[in-house]
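All protein chains but one are shown in place.
Chain IDs A and B follow the sequence of writing; residue 1 opens each chain.
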Amino acid sequence: MSLEVFLLLAAALFSVGVYGALSQQSIVMLMMGLELMLNGITVAAAAFWYFIGPGAPSDQVVVVVAVVAMAVEMAVGFAVTTAIFRARDVDMTDMAADLKE
Amino acid sequence: MSSNRPPATSSASSLDEHQTDSDPRDPVKENPAALIPEIALVAAAVIGLLAGSWLPRRRQWVVRVLAAGACVAGLAATAAAMLDTPQRVFDGSYAVDPATNAARVIILAATLLVLCLSVDAVGGHRHETEFYVLVLLASAGAIALVGADDLLTLFAAYLLASVPSYGLVGLLRNPLGTEAALKYYLLGALLGIVMLTGTTVLVGVAGTSSYPGLRDALTGAPPAAVAFGVVAVTAGILFKIGGVPAQFWVPDAVDGASTPAAAFVSTIPKIGGLGAAWRLYTHALPAHSVDWALLAAIVAAASMTLGNLAAFGQTKVKRLLAYSTVSQVGYLLMAVTVAGRSGLAQRALWYYLAAYAVTNLGAFAVVAELPSAVTIEDYRGMARRHPALAAALAVCLLGLVGTPPTAIFVGKLEIFTATINGGYTWLAVLAVANTVASLYYYLRWLAPAFLAAPADREDAALVTAGTWSAAAAYTAAAASVALGIGAGIALPLGAGRLLP
Partner (left out) sequence: MLIWVLLGVPLAVGAGLAVCGQRTDRVAAPVGVAAASVTLGLAVGAAVLRPSASAPLFIGIRAGFAVDGLSAVLVVTVAAVTVAVLVFAAADIGAGEARSRFFGIMLVFAGAMVVTVTATGLAVLLMGWEVMGATSWALIGFWWHDRRRVEAGTTAFVTTRAGDIGLYMAAGAAVAGGAGSLQLDALPRLGSPWLDVVTAGVVAAALGKSAQLPFSFWLSRAMEGPSPVSALLHSATMVAAGAYLLLRLHPLLAASGWGQPVVAWVGAATAVALGLVAVAQRDLKQLLAASTCAQIGFMVLAAGAGGVAAGTAQLVAHAAVKSLLFLAAGAWLSALGTKQLAALAGAGRRYRLVGVTFTAGVLALAGIPPLSLWATKDTVLAAALARDPGLYAAGLAAAVISAVYSIRAARLIWLPAPVEGNAAYDTERPGTRRVGPLMAAPLVPLAAAAVGLGVYALPAVTAAFERTVATRGEPGPPGWSLGLSAGLAFAAAAATWRLTGRARMPAAVTATLGGWLGLEAAAHMVVVRPTLRAAGALARFDDDVVDGAVRRLAAAAVGSAGVAARVGEVGVDDVVAGVASGARRLGRIARRPQTGLVHQYYAQAAAVLVVLVAIMVLVG
C-alpha cells in the first residue's frame, strides 16, 4: 500500500461527494455529499501524515480539524434543516426559493 | 515581485528557533495577555449565554451591556497592544501585529455599532441573548481570521466566524429568515470544505501548515497542486467576504435576515476575510509561485462589475445594499491584488475597510430605523418627515459612491492610486467606470427620499423603530465624515510592518 493508493481512495471519496453535493436537491442527500467530501479529506490527511511526515503534527491536526468541521457543520446543518422543515415543510432545495431575483 | 517585503527568511528562521527553544508545548510560556480582545469577546459570550438563561426576558439588556463592555475592553487592550512590539503566540500560529490590531479596532468598533443598531429590533425578543452571544463569537472569529498565521488556525477561525453567522441569520425564525440561513449555511459548508481541501493539499505538499514554513516549503512544490490549494483556500475566504463566485448568499441572506443580522454579516466577516487574504498571499506563498495577484484581480473585477450591474434594477433596499457590498468587496480586493507591489496598498486596505464598515453600517442603521420601508418607493417623502435621518442616509449612500469629504472617497483614492502604482492600471480603470456607474443606483434610492410624498399616502412605511437605530445612523454618518476629514491621522494607523 502506498501513498498514491490512499490518495486515490481520497480522491474517489471526494469526487463522489462533489457529485452528490452538486446533483442532489434533497437537502439531506446534499449534506451527505458534503460529508463524503470531508471523508475524502480525512483519508488524504491521514495518508499524508502516515507516509510523508509521521513526525510532524500538521497532518494529524488536519484530521482532527476535519472531524471537528464535520461535526460542527452537520450539527448546524441539521438544525437549520429542521428549522426550515418545521417552519415551511421544506426538505428540497428547490422548495426554498422565495429569496431570489 | 515583492520588493518591499523585508528579506524575511533569516529573521523568520531565527524566530522559529527561538520558539523551539522556549518549548511551545508549555502553555505557561505563551502569552495569553496578547489575546485579551479575543478572549474578552469569547468570555463575554460564554458568560452572556449562561447569564441569559437565568435572566428574565425583560432584563436581558444586561447581556447587551456585557457585550458592549467586552468590545470596549477589547478596544482598550488593542490600544495598549498597538504600542507593544508585534509578536507571535501559540506556537507561532497566531500573529499579533499591526494588521491584527487594525482588524481588532475596526471589528470591535463595528460590533459596537451593530449592537447599537440592533437594540430596537431585538430588545425584548426571546432570542435577544443568543443574538448578542452569536455576534460576539462571530466577531472573535473575524478577528482570528486576520491573526491566523497558520492554515489550520485560519480554518478554525473560518468555522468560528461562520457557524455563529448561520445562526444569526436564521435567529428570528420567520420563514424567510430560515431560508436565508439555509442558503447561507449550504454555501458556507461547501466552500468551507473546499477551503479545507485546499488546506489539506497545501499541508500535504509542504509538510507544514505555518505560514513562514509554507513559504519556504512551497518553493519546490508542484505548481499545479499549489495553484489548486491557493484557489481552494481563497474560495473559503471569498465566501466570508461575499466575492464572486461565492457571492450568491449575499443578496438572499441579507434580504431574508433581520436587519441587524444583515448588517453584521455583510460587514464584519469582510474585514476578517480580506485581512486573511492579505496575510495568506503575502506571507504564506513564496515569491514567483502562484500568480495570486491575477487571481485577486480577476475576482475583484468580477465582483465589482457583477455587484454594480445587479444593483441597477433593484427596488428592494436590502437587496440593493447587498449587491452594493459585493461591489465594494471588488474595490477592496484591488488592494489585495497589489499587496507587495505597492507600498500604499496596506494602509489603503485597512483605511478603506474602516471607512466601508462605518458607512455600510450607517446605511443599514437607517434601514433598521425604518423597518416597514422595504422598497425604494417606500422612502418617498422621508426628508420631510425625518430630515436628520434622511441626511444620514444621504451621507452614507453618497459615501458608498465615494463622494468627498466622506471616508470612502479617500479610501478609493488611496486604493486606485495603489493599484495603478502596482501595475494594474486596467483594474483601476474598470473600478473608476464602476464607481461612476454605481452613482446611478444609489441616487435611485436617494431621489424618492428627497421628493415630496403624494398627498393621499399614509406614511405607515416611514414609522421609526426607536432611538437606538437612529443614534447608530447618526454616529456612523458622523464617523464617516470625520474619518474622511481626519484621514491624515487615520491612514498611518493601517500601515506598520507585519510580522515576517
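The working rule: contacts are C-beta pairs under 8 Å (C-beta built on N, C-alpha and C of every residue); 3 or more make two chains touch, one makes a residue touch a chain.
Only a predicted model underlies this, so the values are computations on that prediction, with no experimental measurement involved.
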Residue of B:Ala311, B:Ala392 or B:Leu498 in touch with the missing chain, whole complex considered: B:Ala311
Among B:Ile107, B:Leu145 or B:Leu186, exactly one should touch the missing chain; which is it? B:Leu186
Contact partner of the left-out chain, one of B:Trp61, B:Phe228 or B:Phe450: B:Phe228
In the full complex, which of B:Pro32, B:Gly124 or B:Pro245 touches the chain missing from this view? B:Pro245
Which of these, A:Leu36, A:Val62, A:Ala83 or A:Ala96, touches the one chain of the complex that we don't see? A:Ala96
So which bits of subunit A touch the chain we can't see? 18, 21-25, 30, 93-94, 96-101
Residue ranges of subunit B at the interface with the undisplayed chain: 182-183, 186-187, 190-191, 194, 223-224, 226-228, 230-232, 234-235, 244-246, 248-249, 251-252, 289-291, 294-295, 298-299, 305-306, 309-314, 437, 440
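Heads up, the rule we're going with is that only the chains that are shown with their structure count from here on.
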Where on subunit A does subunit B make contact in their complex? 14, 21, 27, 30-31, 34, 37-38, 40-41, 44-45, 48, 52-53, 56, 58-59, 61-62, 65-66, 68-69, 72-73, 76-77, 79-81, 83-84, 87-88, 90, 93, 96, 98-101
Subunit B residues within the subunit A interface of the complex: 152, 155-156, 159, 163, 166-167, 170, 173-176, 178-183, 185-186, 189-190, 192-193, 196-197, 199-201, 203-204, 207-209, 251-252, 255-256, 310
